[in-house]
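Only one protein chain is missing from this complex, and each of the others stays in its spot.
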Amino acid sequence: MTQPLIELQALRCERDERVLFENLDLKVMPGDVVQIEGPNGCGKTTLLRLLTTTSTDYEGQILWCGAPLKDQRLDYLNKLLYVGHLPGVKKALTPRENLDWFCGVNQGHQRCTIESALEEVGLFGFEDVPCHHLSAGQLRRVALARLFLTPARVWVLDEPFTAIDKQGVRNLENLMAEHAAGGGCVLLTTHQDMSMSAVRKINLEEFKPQSEWSAGDIV
Amino acid sequence: MAWQWFHRLGSPRWFFEKTNAWIPWLAAISISLLIVGAVWGLAFAPADMKQGNSYRIIYIHVPASFLALAGYYTMAISGAIGLIWKMKLADMVMKSAAPIGAVLTFVALITGAVWGKPTWGTWWVWDARITSMLVLFFLYLGVIALQEAYQNQDTANKASAILALVGTVNIPIIYKSVDWWYTLHQPATIKFTSESTIHPTMLYPLLVMVVGFYVFYALVLLMRTRTEILSREKKTRWVQELAVKT
């Protein structure tokens, strides 16, 4: 049996004195596309924060390739790509300069040139246009161009389809499928229905604590 | 075995139940020490040769100044413990220590000003110690303001712990700088009665007061921490059972 890339064991997370989820077990194998579902406020973004190591406020275990994530954070981050609901794109800079920075802070690992990545997301000819001239959807595409650039194995995507047109969504799904087929994995949240067949869904609602203590229980 | 003790100390419930019995003792000790020290210092200690009776404010000013600084370190160290070992209880101690320290620093500043009026003829002098005390007061206010600014308790605690630690590194530098600045600008003509030359009849009541203040500080810190525990753990079973019982 192949080893899971990411494994969550009995993960429990509490925020603002409220338990968001507990006993969350999940194995993400190479080739998996996992969609994290649940209503607003159920902890989707918090879970993504844990997976991107921006928050370490959890109980339980997160394993990366079988060993605790805490002990090999750098190795994990080196193989992680995160596209958040904020694009992370500087409006004063051009798409090319933005991606340049992105490659720089990620050690310059690159699978293709910046030009071809921008071409893939339909921004051919916009390479040197300052981003404040671009529309919201185009800004989003600049952020998504990183999916083409990165050699990362783990993709964590927070609402990647926001402000993207239908054709773009289809292309993005193809890209994810291709990435998964190549041995990578994708974890994403989205409120849109995905037409991909091989999506594993995990509903955070199921991991909500069964009964919460309230004063009425005792009095 | 030592670690087991450490972890248990981290449990707010264990701490709450354990310290329940301490409060009356601490209260009795601190109140009797403060009464003895105050009566001794104010009524029985002899008047100062130069300053007359006005020096007697040291019985409040000096202990308050001691605790102002000690309180900052208490806050910063518990903040550091909370950051490093993720101990909830240490966070609560830190949060409780900040306002007490600020109030004591304020008391030290006010009593210093009141003492300054008969001694120097003015309420405020930019003396090295007073200036350092004022900066310390600002440091406290910064920690409290940061704590209040965050909605999320946990973030608030961690952020203010970092600020308190940065302050800890800075306090010796600030104190030395202000001392140096003072000697530069003001020839040392006016001086506080330095502790080393104080007469024993004046010193003993002062020592009693200092110890009394420390115990009182421990008492208030303990009570505030216990309140904090109850408010933070209000959703847990043991707190709710406690509320039902009483």
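Order as written gives the chain letters A and B; numbering starts at 1 within each chain.
Quick note on the criterion: a residue touches a chain if its C-beta (ideal position, glycine included) is under 8 Å from a C-beta of that chain, and two chains touch if they have at least 3 such contacts.
Methods note: contacts and distances are computed from a predicted model.
Per the UniProt record, the absent chain's protein name among "Heme exporter protein B", "Putative ABC transporter, permease protein", "Urease accessory protein UreG" or "Sarcosine oxidase subunit delta" is "Heme exporter protein B".
Considering the whole complex, the hidden chain is in touch with A, B. Among A:41, A:68 or A:183, only A:183 touches the chain that is left out of the view. Checked against the hidden chain, the listed residues B:70, B:103 or B:162 yield one contact partner: B:162. Only one of A:35, A:61 or A:171 touches the absent chain when the whole complex is considered: A:171. Not every partner is drawn; the one left out touches chain B at residues 135, 138-139, 141-143, 145-146, 149-152, 154-155, 158-159, 162-163, 165-167, 169-170, 173-174, 176-178, 180-181, 184.
Residues touching the missing chain, restricted to chain A, are 49, 52-55, 57, 74-75, 77-80, 82, 84-93, 97, 100-109, 111-112, 116, 119-122, 124, 130, 148, 151, 153, 167-168, 171-172, 175, 178-179, 182-184 (touch as defined at the top).
Everything that follows uses one rule, which is that only the chains that are shown with their structure count from here on.
Per-chain CA centroids place chain A at a distance of 47 Å from chain B.
Residues 151-154, 232, 235-237, 240-241, 243-244 of chain B touch chain A in their complex.
Remark: chain A residues 15-17, 57, 212-215, 217-219 touch chain B in the complex.
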